[in-house]
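Structure, as C-alpha cells:
A single protein chain has been removed from this complex, and every other one stays in its place.
Chain lettering (A and B) follows the sequence in which the chains are written, and residue indices restart at 1 in each chain.
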Amino acid sequence: MAVTANKRADQVVYGVLLALAVAVPALNLGVGESSALHVSTYTMTLVGKYLCYALLALSVDLVWGFGGILSLGHGAFFALGGYAMGMHLMRQIGTRGVYGNAELPDFMVFLNWKELPWTWYGFDSFPFAMLMVVLVPGLLAFVFGWFAFRSRVTGVYLSIITQALTYALLLAFFRNEMGFGGNNGLTDFKDILGYDLQADSTRATLFVLSVLALAGGYAGCRALIDSKFGRVLVAVRDAENRARFIGYRVENYKLWAWTFSAMLAGVAGALYVPQVGIINPGEFSPLNSIELVIWVAVGGRGTLYGALLGAFVVNFAKTFFTGALPELWLFVLGAVFVLVTLLIPQGIAGYFNREARA
Amino acid sequence: MSLPYAFRLLRSLAMLLALLCAARIALAETELPLAALQGLDFKAKAAAISAIADSGSPRAEAILNALTDGRLMLRKSDQRFVIIAAAEDPATLTDALDGSALGSEPLAGLKKIVINNQLRLQLRAELARMQLANPDPHARRAAVEALAADPTPAVIASLVEAAPKEQDEDVARAMQVVIGLAQIGDADPAKRLEGVQAVTGSMLGEVHNRLTQLVARNPAGEPLEPSMDVRIAAGAALRAIDQRRARYELIQTVFFGLSLGFVLVLAATGLAITFGVMGVINMAHGEMMMLGAYTTYVVQQALPNHIEASIFIAIPAAFLVAGLVGIVIERGIVRFLYGRPLETLLATFGVSLFLQQVVRSIFSPLNRAVATPQWMSGQLMVGDALALTWNRLYIIIFSALVFAALLALLRFTALGLQVRAVSQNRAMARAMGVRAGWVDALTFGLGSGVAGLAGVALSQLTNVGPNLGQSYIIDSFMVVVFGGVGNLWGTLVAGLSLGIANKFLEPFAGAVLAKILVLVFIILFIQKWPRGLFPQRGRSAEA
Partner (left out) sequence: MKRTFKTLVTSMVAALVVSTTPVRAEDTIKVGVLHSLSGTMAISETTLKDTMLMLIDEQNKKGGLLGKKLEAVVVDPASNWPLFAEKARELLAKDKVAAVFGCWTSVSRKSVLPVFEELNGLLFYPVQYEGEESSKNVFYTGAAPNQQAIPAVDYLMNEVGVKRWVLAGTDYVYPRTTNKILEAYLKDKGVAAEDIMINYTPFGHSDWQSIVSDIKKFGSAGKKTAVVSTINGDANVPFYKELGNQGVSAADIPVVAFSVGEEELSGIDTKPLVGHLAAWNYFMSVDAPANAEAIKSWHTFIKNDKRTFNDPMEAHVIGFNMWVKAVEKAKSTDPTAVQKAIIGVESPNLTGGMSKMLPNHHITKPVLIGEIQANGQFETVWKTEGLVPGDAWSDFLPESKIIEADWTDALNCGNYNTVTKKCSGQNF
C-alpha cells in the first residue's frame, strides 16, 4: 500500500509546488493590484516563509520519521544556515550602512570594533557564503552525531542533548562579543547579488527558489528513503539492536541521515533570511525547535508530505489566529495540539491515509 | 561702610544669635523642629534631623527610627506629627512628640514624611551615635561599626572615653578598631603604627581600605607612607585579611553553588518523577511550578495581614493545586498516550500553552508581587565576614526536606512500592493486582505537586508571572538527564554539581559563558556516559 499511496501523494506534492511556483509570481507581478486575482506581496512573502518552514519540517521528518532520531535542536541548523546567508547580505551593504563604514557592519561600528573578526572572512563572496550555508550546519551535525551515535546515545538522552546544543548556541549568539550582532542579530539587508531585496521581482525569484529547494529536498529525501540506505534506516528506527546484530554499522546510517538533514535545514534557513529580512538568536530558542517537531507531528511523521502539510497548517493557523483572536490564540493552538495527539495520532496525513483506505 | 550701618548690622547679628540660642534652649525643653521635615527641601530636613539628634530629647530616637522606616506621618486633619506602628490600614498611631496613643486612622488621612538616600545615611549615623549607650551589646557593636566609615572627632573622643569602660569584649574590640582607624590618619608615625596594630585582625571593609592606602605607591613608584615600620605592619595586616577573605570567598562560592543547585534539584525533582519514573515528557512541568507560585500569591492576597505565616499555608495549598491539575491532565490526556512518550511531549506542550494563557487571562500578563516574610529576609553572619542569605538557606533546607520526604514516600509506603512496581513492569504489576491507572494518576499528581512546591520556593526568588515555568523547564530536563533518568539520587547529585560548577565558573567566565560551558559539559558527558550519572540497570533500561 505504502508505495502506491506515496506515489500518489508525491504527484500531489509536486503538482501543488509547480502550481505555486508558476501561479504566485505570475499573479503577483503580472496581474494589477486592482484585480481580484492579484496575489499581494504580503501573501507571497508569507507563503515563501511557509515554504522555508516546510523544508525545515521535511529535514526533521527525515531523521525523526525514518531514522527514529528525535531532534529537539534542529532549529540550530536552520539558524546557522540563516546566519551564513545573513552575514553575506551584511557584507553586501558595504558603505551603505548608517555610518558609511566600508569595513564593518553598523553594529560593530557603534560597539567600537576596530576590525572584522575572522569568523566573517570570506563572506563577501556569494559562492563561499553558499558553501557555508550547508557546510557549517553539516559539519556541526557531523561532529555532534559522530560522537553521539558512536556512544549509542539514544531516545530522550539524545533529544535532550540536542536541546542543550541549541540552547548553548542561543546563549552564545546572544553574546555581543561573538560578533554576530547579539540579540538584534543581522538586519537591514539591502540587496542580494545586486538585486534589490525590496523589489517584487526579487521576492518572486526568491519565492520560486524556495519552491525549487523544497521540491528538490523532497525528491532527495524520497530517493534516499526508497534506496537501500533508506530501508536500513527504517530498520534502525524499528529495531536498532537487531539491525546492528545483522551486521549493519548502525551509527553510520544514522550519521549520514542526520548530517544530510542538518544541511537541508541550513538551506531552509538561508532562503528564509532574505525573505524575512532578519536573523537573530531567537531562532536558536529551544521552544522553536520543539514547535517544529510539533509541525511534523501534526502533519504526520514518517510520510514526508505530512511534514509539509503540518508546517503549512500550523503556521497558517498561527498567522490567522494571532490576527483574528490576538487574546485567545494560544488557547486555540494549545487545544489543537492536544486534540491532534488524542484524536488523530498519525497526524493529518495519517488521517487521510486511513480515510483513503476506509 | 558707614558706622551706623555697621552698627545696625552688628545689632541684627546679635539679635539673630540671641534668637538662635533661645530657639536652641526652647528646642531642648519643649519642641523638636518637626515642621522642617515636611516638603521637599532636603537641606532643611538634614538640619532638622541634626537638631533632633542633638536635642537630647527622650523622643528623639523613636522619631528618627520612625523617619528611617517611613513610619513618621503627618495627620492631615490636625497637622499633627504621628508615628504609625506598622504599615497596616487603618494604622495605629502614637503622637510623635509625647508618645501618647492616638487611636487609629486610615492611611488615606496620613501624609508620609519623605526622605532620600543622603538623609538615610545621616539618620543611620545619628542613630548609631545614640545606640552607643544601648544596653544590648549587639546593638552597641553594630553602632560602633556603623560609625567606622566616617567618624567625626567628637565620635572618636566619645569612643576613647567609652572604650576602657566597656564590659563586652567584642564591643571593646570594635571600639579599638575604630579608634585605630582614626589614628592611622595621625601625623605622628608612632601613632600611625599604633593604629595599624589596633586594626590588625579586623575584617571590617574600612580597615582594608585604609591599609591599602598605606601600602599604596604614587605613579613614580615611591611609597605614599613615609614610615617603613608602618608600611611593613600594614602590609602584614593586609595579607592576613586577604588570606581570610579568600577562604571566606571559597565558602561563599560553595554556598552560592549549593543554593543554585538546590533550586535546580527542587525544580527537577517533580520532573524526575513524571519524566524519570513514568516516562512522560512533561512539557507542562514548568507550568506546574507557575501554578504553585501563583497559589502563593493568592494565599497572600487572601491573608494580607499574615504574610509571615502565609508561606506555611501556601506550601500545602500549592501542592494540592498543582497536584490536582496534574491528576486532571493525567486522566484527561496523558493516560491515552502511554507507550508513546514523544506524543506526550506534543500534548503536554499544548497544555503548557493553554495554562500560560489561562494565567494571563485571570491574573493579567503582568508579574505579581509576592511578599517575602520578615524571617526570610536579611542574612546570617557567620564569623565576621561570611554572610549567608536567609532565604537561600531556607530554600536549601526546604528542598532537602522535600527530597527526603519524596524518597521516603517511594521507599517506605505502599504507594511508593506500587509506583516502583508499575514503572518497572507495568504488565506484571497489574497481574499482581496493582491498579495501574490509579497509581499512574497519583504518581503524575505527586510529580506535579512537587513542582508546585518548587513554585512556592521560586516565588521567593524570582518573578511570579506567566513565563516563570518556561525559564526553568530546560534546566530541569538537563538535570534529570545528566543525573540519569529514573534515579532520584542522580537528580540530586546532578543538580548540586551543576549548581556548584556554574558558580565556580562564573567569576572567570561571566554568567553567560559559565552557562554555555555547563551545557557543553553536559553534551560531552552524555557522549561518554550515554545514560547519565546513575544509569538504570536491568531490563527496563533497554526498553
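Heads up, the rule we're going with is that contacts are C-beta pairs under 8 Å (C-beta built on N, C-alpha and C of every residue); 3 or more make two chains touch, one makes a residue touch a chain.
For clarity, every value in this text was computed on a predicted model and none was experimentally measured.
Shown chains touched by the undisplayed chain in the intact complex: A, B. When the whole complex is considered, the residue among B:240, B:512 or B:533 that touches the unshown chain is B:512. Contact with the chain that does not appear here is found for just one residue of A:154, A:176, A:205 or A:252, A:176.
Looking at B:209, B:243 or B:305, the residue that reaches the missing chain in the full complex is B:209. Although one chain is not displayed, its contacts with chain B can still be listed: residues 40, 42, 70, 87, 112, 114, 116-118, 120-121, 124, 205-206, 208-210, 252-253, 256, 259-260, 263, 356-357, 360, 364-372, 377-379, 387, 389-392, 460-467, 471, 502-503, 506-507, 510-512, 515.
One chain of the complex is left out; on chain A, the residues touching it are 39-43, 45-46, 49, 95-101, 106-107, 109-112, 171, 174-176, 182-185, 187-190, 198, 276-278, 280, 282, 313, 316-317, 319-320, 322-324, 326-327, 329-330, 343-344, 348, 351, 355.
As a working rule, only the chains that are shown with their structure count from here on.
Contact residues on chain B toward chain A in their complex (touch as defined above): 275, 281, 283, 333, 336-337, 340-343, 345-347, 349-354, 356-357, 360-361, 470, 474, 477-478, 481, 485, 512-513, 515-516, 519-520, 522-524, 526-528, 530-532.
Residues of chain A that touch chain B in their complex: 70, 144, 147-148, 151-154, 156-157, 159-161, 163-165, 167-168, 171-172, 174-175, 286-287, 290, 293-294, 297-298, 327-328, 330-331, 333-338, 340-342, 345.
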